[in-house]
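Starting off with a structure, shown below.
In this view, the complex is presented without one of its protein chains, the others remaining in place.
Order of writing sets the chain letters: A and B. Residues in each chain are counted from 1.
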Amino acid sequence: MPQITINGLADGLLIATLALSFASVYSTTGVFHLALGALYVLAPLVARSLLAHQAPWPLAIVIALILCSMLSLACELVNHGRLSRRNASPVAHLLSSLGIYMILVHGASMIWGDQAQVLRTSVDPAWSLSSVVITQSQVIGGSAGLGCFCTYCLLLRQTRLGLQFRAIAANPIEAGLRGMNVPRLRSSAFLIAGALAGLSGLLSAQNRGFRPQEGGFLALTLAVVAFIVGGRRSIWGVLLGGVIVGLVRSWASYLTSSQWQDAVSYALFVFFIVARPRGLFGVPQRIGGQA
Amino acid sequence: MAYGGHVVFCGADAEACEGEIVILRGDNGSGKTTLLNILTGNLQPSSGFIHLDINGGCEMFVFPRPFWRRLTGLGHFAPERLARAGLGRSWQELRLFRTQTVRENLSVAVPRQLGENPLWPLVTPWRVNRQEAAILRDCERRIAEVELTSVLGTEHVDSLSLGQAKRVGVARALNAEARILFLDEPLAGLDRQGRIAIVRLLANLVASRRLTVFVVEHPSNIGELLPFATRVWTIHDGLISQQVGPGQKEAHTTVGSVVEKHWLFGSDGPAQDEAVDLGAGGRLTIARSIHGQGQLPLLEAREMTVSRRGRFVIGGSKDGSSKSSLTLVLRPGDIALLEAPNGWGKTTLLEALAGLLPLSSGMVRLAGRDITAAPPWVRRSAGISFLRAEFNSFPALSVRECLSLAGVRESPPDLQRFLPRRVDTLSGGEQQRVALAIATMGAGCTVAVLDEPFSSLDAQGMAVWRRRVLADAQHRATLIAVPSA
Partner (left out) sequence: MNYVLHLLVYVCIYSTATLGLNFILGSCGRLSLAHGAYFAVGCYSYALGRVVLGLDFAVSVGFAAIVAAGLSVPLAVMGRRYRGDFFVLMSLAVQVLVLSAITCWFKPGAALGSWSNLTNGPFGIAGVSGPEIAGWRAQTPAQAIALFLPCLLIVGVLSFVWLRSPWGRTLRALRDDELAARGLGKPMGRFLTQAFALGCGFAGIGGALYAAYAGYIDPSVASLDQGVILVSMLVVGGSGNIRGPIVGALIFLLLPEVLRAVPMAETVAASARAFIFGILLILVVHLRPHGLAGVYRVE
């Protein structure tokens, strides 16, 4: 029983990391960056190819992360930035984001093929503490995830860049009027989000393997569920949201079957949207303030 | 009715009868639009009840709504329900259906159309077509009533002038068989001729059809309407006071809504004065300073015209009375005051100067440097600082963080005690003071452009800030926009 909880916790931290990457774009720019799901599966693919060519694994990771950041930045420069300047509707952003997702995922499929892959070819060392078994990838994943959160929180609270991010999130027009270079800040947000998504993908692939075709979209939508459950406002809400989603999935898989875990996660999402739209830590919005 | 802690109304109640023209009067922020939204079902009051008596049927709505009603969405005090009962409204921002033609805009409004049930166009298309023909004839009649027959065939509603569009809006509400009309600032943005035309139209409609019309208007616009009003509701401090009979123009006592020239500039007045009439009620007064005379201009705006959605707001001609393109030159020490009624386009003009809106033609130069195409942040670093009338703060940040973002080196003494607090926990007046500090005390600000900067301040705040703005004004150019009396 506690094993299920531990597994859920480990998965939840990874979901939370992807949710953080989504949140960093959504709260600063309002863009629903679907392409992050594609980056989530692209990073392990790139890393795997590099490892197959005998690259040392730190280099493989760094290259994969840089690639993801660059691609995410390209999304903003080529697509979302332009649409924002034209005051495009959210539907336009969504459709173009969907297009980018299709390009990246199917492009990857054309290069690397479709089958489910694993990143880790060796056996995963594990430790047992009383009745539970914790694997090394879970530890790495969990601590890296927590590390991301702490770093991001420090960035937001203590650095000037973080302050500017929070300013654009609060009022993008006013931020421009106060001299902040809004396009550059948006690009930075996209850059960071790309790296986080890639990292999340690598950690997840290290743990469990990955499916290039549908794995990305599913992971991203779970991340969005985590973001909403957490309340859309604070970073720690995102973390808690991710952990909750992970635990719910783990327990659902144990109690029913692994096929139903996705459905249960979505049922959780629908419940939160309908019964408590502000999530766990959000504030009630004024009447009329609706997505 | 309370918004996030700010109580707007408290124990408001009033009444009106058939065939009346009722004016809802009140200053900015007094809540007249809130009241309008509540009465038309677009906003729910925090608590209280509304007693609706239409066509003999009585109903009582209690607020806040109990949980199960919120879920099902049935039987609410909802806009569509009220509209079907005969309550129509026009909107401040017009809200015409942009992808549809004028004819379609009007035809859509007709209630109880057969064709609106997908079954009938399939099964009995001839009946539907007959009704459509009747609807079209009705539209022609209606459009003749509002004296706009020439535009009936217009394809794009965007090409209508503001006055024409407003009349289409009224016609549309009438088409929906409204017996009670709520009009939200119908006179805003129109010149004198346009206002007279609308007022005449309303009077005719009320007389010929025994409608009841509620008009929400800003005090600066209701001059032409007051003689026709049978009742005036004045909203002040959360209460409504009624006056029956044609209204009198009330002297303004509310602090902060209007800033008169001599009040701003003080009794020791400016050295020189320039007054420019900008048309349609707008007036620009510039107090030139002596020592700025020989120097190079800080801000130069030449022949500016600005349009929004294809319609000229600044410059170009409007409804027969032309507003000339704007030319403005400010030297160090100059203070310019732009007074214009609501809807004239003050905010549009200022936003164009700040870089939030593109100019349709003309040029803006800052200390000789051409910034016509520059984005807002580049303009800010060049020295022009803009304070918006609304949404001018960062709600989630603390005051200290806001000040540091703006490059304010020394925080003003009256804000010291707010430094660690989040901006959204402050009151409206306190937030406005923070916004003023950010806009005027930031590093490298040589031109300050302020849109209704003193509107939500109390007397003490205004005194403090007026002193500050005037003290700083010696080395910079200042442009302040206020609504006119």
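The rule we apply is simple: a residue touches a chain if its C-beta (ideal position, glycine included) is under 8 Å from a C-beta of that chain, and two chains touch if they have at least 3 such contacts.
Just so it is clear, the model here is predicted, and its values are computed rather than measured.
Just name the one of A:Leu83, A:Ile140 or A:Leu280 that touches the chain not displayed here.
Touches the omitted chain: A:Leu83.
Please pick, from A:His106, A:Arg120, A:Arg211 or A:Arg276, the residue that touches the omitted chain in the full complex.
A:His106
Which residue among A:Trp236, A:Trp260 or A:Phe281 touches the omitted chain?
Once the missing chain is taken into account, the touching residue is A:Trp260.
Residue by residue, what part of chain A touches the chain that was omitted?
Residues 32, 79, 82-83, 86, 88-92, 94-96, 98-103, 105-107, 109-110, 113-114, 213-214, 217, 221, 224, 228, 257, 259-260, 262-263, 266-267, 269-270, 273, 290-291 of chain A touch the chain that is not shown.
Which positions on chain B touch the chain that was left off?
40, 42, 73, 78-80, 83-84, 88-89, 91, 95-100, 104, 107-109, 111, 113-118, 121-122, 125, 128, 132, 172-173, 176
As a convention for this text, only the chains that are shown with their structure count from here on.
Please give the residue numbers of chain A that touch chain B in the complex, ascending.
Those residues of chain A that touch chain B are 163-164, 166-167, 169-171, 173-182, 286-288.
Considering the complex alone, what residue numbers of chain B touch chain A?
By the definition above, chain B touches chain A via 3-4, 42-44, 354-356, 375-377, 380-381, 385-386, 388, 391-397, 401, 404-407, 438, 442.
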